[in-house]
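Of the protein chains in this complex, one is absent; all others appear in place.
Each chain carries a letter (A, B, C and D) given by its place in the written order, and its residues are counted from 1.
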Amino acid sequence: MELLGLYHYWVFAILLMTGFYAVIAKYNLIKKLLGLSIFQSAVFLLYITMGKIEGGTAPILQAYGEGQLFSNPLPQVLILTAIVVGISTMALGLGVVVRIKEEYGTIEEHEIREIDRQ
Amino acid sequence: MYYVVTIATVLTMALALVRALLGPSIYDRLLAVNMFGTKTVLLLSLIAFLYGRPDFLDLALAYALINFIGVLAVLEFIRQRTARNLARGENEGL
Amino acid sequence: MIEFNHHLPALQVVVPLLSAPLVMLLRPAGLAWAATTAASVCAFAIAVALTLGVLAGHEYSYQMGNWPAPYGIELGVDAFTALVLLVVTGASTLALLAGRTSVDAEIEQPRQPLFYTAWLLALAGLVGMPVSADAFNIFVFMEISSLASYILISGGADRRALPAVFKYLVMGTIGATCYLIGIGLIYLMTGTLNLADMELRIHEVADKRPTLVAAGFITVGLALKAAVFPLHVWLPNAYTYAPNAVTVFLAACATKVALYLLLRFDFFVFQPNLDGHAVQFAYFLMPLAVLAILVGSGVALFERNLKRLLAYSSVAQIGYILLGASLVSLAGLGAGILHIFNHALAKGALFLAVACLASRCAGVRFEDIAGVAQRMPWTMGAFVLAGLSLIGVPGTAGFISKWYLISAALGEGVIGGLLVAVIVVSSLMAVVYIWRVVETAYFGMDSAAAAGPGESAAGVESATGVESATGVESAAEFESAAKVESAAKVESPAKVESNENTNSSGAIKSIGKVDGAAGAAVPGEAPAMLLAVTWAAALANLYFGLQSYLPVALSSSAAESLLRYVP
Amino acid sequence: MTIDMLIDIGSWVLLSLGGFFVFVGGVGVLRMPNLYTRMHAASVTDTMGAILIIVGIMLQAGASLATVKLAAILLFLLLTSPTASNALASAALLAGLRPSESTAADTERHQ
Partner (left out) sequence: MSVVFSVFMLTLLVITTFAIVRTRHLFVAVVLTGIFSLLIAAIFFLLDAADVALTEAAIGAGIATVLFLGALALTGEHERGGSRNRLLSLAVVAVIASILIYATFDNPRFGDPQAPVHQHVSPWYLDGTREYIDIPNVVTAVLGSFRGYDTLGEVFVVFTAGIGVLFLFSAQPRRRRSSSQPATGPIEGEGLRHYLIPRVVGRMLIPFILLFGLYVQFHGEYGPGGGFQAGAIFAAAVILYALLEGETRALRALPASVLTGLMAGGALLYSAVGVAGMLLGSHFLDYSVLAADPVVGQQIGIVLIEAGVGITVAGVLISVFHAFAARESV
């Protein structure tokens, strides 16, 4: 049980680093952005995991007795914000990638560097 | 009983995921994605009842909707690409 | 009449933020510029009012939505905040006042309202971060300012602005996300997001591993945003290819705000509570700061693009600020904070002068500005004045902070002696790279006057080939030799290529303008408004060099409040 | 034997049948030889499985808002999922993926 709970945090670490790997190791700019979005999603998982409470339910107070436990609403609020921030960054990043394609004719980082060096 | 059905659904999701990873054609992957989406809808409905929170069925509804739009968007993408390739007189395949 | 005084921290953010959607709807572009400038002036006035209040001993604290502190979001302004607010709003206002013509040259009219909207959003984000006393709220405003900065930089006329923006976007997002992970882990351990509350509660969990990892993530994330030495790679290209007005704005303050957060978090939350953290902080950052100073100045020595040169010098100056902070002493921290202010003055004035040059030259590479001082004596005069401040000549603002920095370092014994040596060496390097610019501008052959910009572009091509391996002195010789050579042969293909490189029609327009002007008469001095603001900024360097009461009072009071945990 | 028990039994039967269909469809999608046969298997789970499971839950929920929502979900699934399959099949056809061809050569080409 203990380990199963920790497993959530491990998956956070694995996702975070897989995304990071895509960002640092891949040449393709869209792939980098996909990696970046995985990187961000991992953080969402971290926050939501810490908000979970055993035997609790979603923090929507409807017809529950006094003893009912509710999961922590604050991480959820923060992650709502973070998700929207994430999609905003993605949209802007994709816009930049499209413009790069228009100006350079490629979206591979090493090829862009080659073109700039000329 | 709910558990058995829920487990069956989750397993089916795993199978669909395997198909999505294996491909081989892009349509196989899409088929798997579509199936994955509908299974998620079922899973959410089941879990909503499993936990006694029927008010969360809204989510399942939203999923069904989003899934549909996603698949249509992919199809439109493929259509445009096919049309473009035809117009250029080349056929790269998929 | 509603008492507005206690609303000031909120208004500081709300004014630019609220003006942004309004500006977006304004047409024509001139009106959008006027509204943006008005909002920025307003924000500056609020910052001045806050500063005066802080100097009078007033501590501002504001509860958003009237919810008490750890539950709602709190804003707070102290001396350190006021200093950063002054820098940010001042830089924005100066850049806007000066930048009208240069924005016109670089960005097409219909796009300008969007550009100015992004400007206001960047301003709002940059002032929103320092005034906030809530860790997550800082993240939100960090994202506003970052996204808006990406937009501003992407307005650059050269197509190389786009890959630069992409790199900045990726690294900036990683930095912000690392910060988010850090505050997530701290929240996991303490259950709070309010900085003051965090400081109270982190003590109990100070030895737990997640807390330590959190400290690491926050430091790395903010260091990425602040372009601390090995993480600075996004900065030079982003500043080089951004529109000139944007470079003035962002170079003066964007990294400073991240530095502010870094210092604030570390000194306020971690150092009082985590055992040995102050020592770790010092030993981690001091080598980085020294490397930043040496490498930044070193690269600037050999750089032939004026904007890039100044951008690398910024990397070095960030090193100075960190060096002061890494001494973890009242004097050192005060000197570092003081340098935030003084460097913003010097760098702002320098980039303003560059904007002046860019308005009348084909580019800002050395080949383009050779001999330009004959045509633009006033611009180069301001450049020299600001350059002296950057070097740290007595009587200028830069001298004050270097003086404080050296006296702080001397208090540190043997290491201090080494640090003083580093500061002196790097100042000498600054002398050299500023001198290279001055030499080129005053004694180089004015290619525009001699033959027109086409040949100067050819000079670019031939000069860069031999540049890399040679030293400073010989580089200058080679350069003139190459120029004579290239002046002889009129080479048009090179010109075509340089036109290819600068993509957007705005740039082509401006080059065309220069071209046409070169045909009729050699272009003269920069536009009056631009020049006036440049001189105002340059004179401010003198003023604050002679009357250093305000920044010194603010920075020493800031250092005191950050180090109040030291008995 | 009350009416409640009957409803319970009915709903369990429906649910277990639904679970069976869903799983069988999943296996089919994995094991069938080519796209169109896989599509057939997927359609089974998407329609039959969904109907059975959701009706099963509806019986459990009784007359409530939840039942209405479930009905809406069911309707939605029944409309969208065959539509998606149809569009998918026609897109695949348009791209030149023939039902009659054997998979090996085909899939290689369309990877």
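Throughout what follows, a contact is a pair of C-beta atoms (placed from the backbone, for glycine too) under 8 Å apart; a residue touches a chain by one contact, two chains touch by 3 or more.
This is a predicted model, so every value here is computed, not measured.
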| item | value |
| --- | --- |
| Missing chain: touched chains present in the view | A, B, C, D |
| Hidden-chain contact residue, picked from the options C:A32, C:V84, C:A124 or C:A223 | C:A124 |
| For chain B, residues in touch with the removed chain | 3, 6, 10, 13-14, 17, 20-21, 23, 26, 29-30, 33, 36-37, 40, 43-44, 47, 51, 53, 55-56, 58-59, 61-63, 65-70, 72-77, 79-81, 83-84, 87 |
| Touch list for chain C against the chain that is not drawn | 2, 7, 10, 14, 17-18, 20-22, 24-25, 62-67, 70-73, 108, 110-111, 114-115, 117-118, 121, 124, 128, 134, 136-137, 140-141, 143-144, 147-148, 150-151, 154-155, 159, 185, 187-193, 201, 205, 208-210, 212-213, 503-505 |
| Residues of chain D (touch criterion as defined above) contacting the omitted chain | 76, 79-80, 83-84, 86-87, 90, 111 |
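Quick note on the criterion: only the chains that are shown with their structure count from here on.
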| item | value |
| --- | --- |
| Pair of chains joined by more contacts [C-beta pairs], B-D or A-C | B-D |
| Gap in Å, rounded to a whole number, between the CA centres of chain D and chain A | 31 |
| Between chain B and chain C, centroid-to-centroid distance (C-alpha), Å | 47 |
| Distance between chain centroids, defined by C-alpha means - chain B, chain D (Å) | 11 |
| Residues within chain B bordering two or more other chains | 55 |
| Interface residues, chain B side, partner chain A - complex | 51, 53, 55-56 |
| Chain C to chain A touching residues, read off their complex | 136, 140, 143, 147, 150-151, 154, 159-160, 162-163, 165-166, 169-170, 173-174, 177, 180-181, 184-185, 187-188, 193, 503 |
| Sites on chain A touched by chain B in the complex | 57-58, 60, 62 |
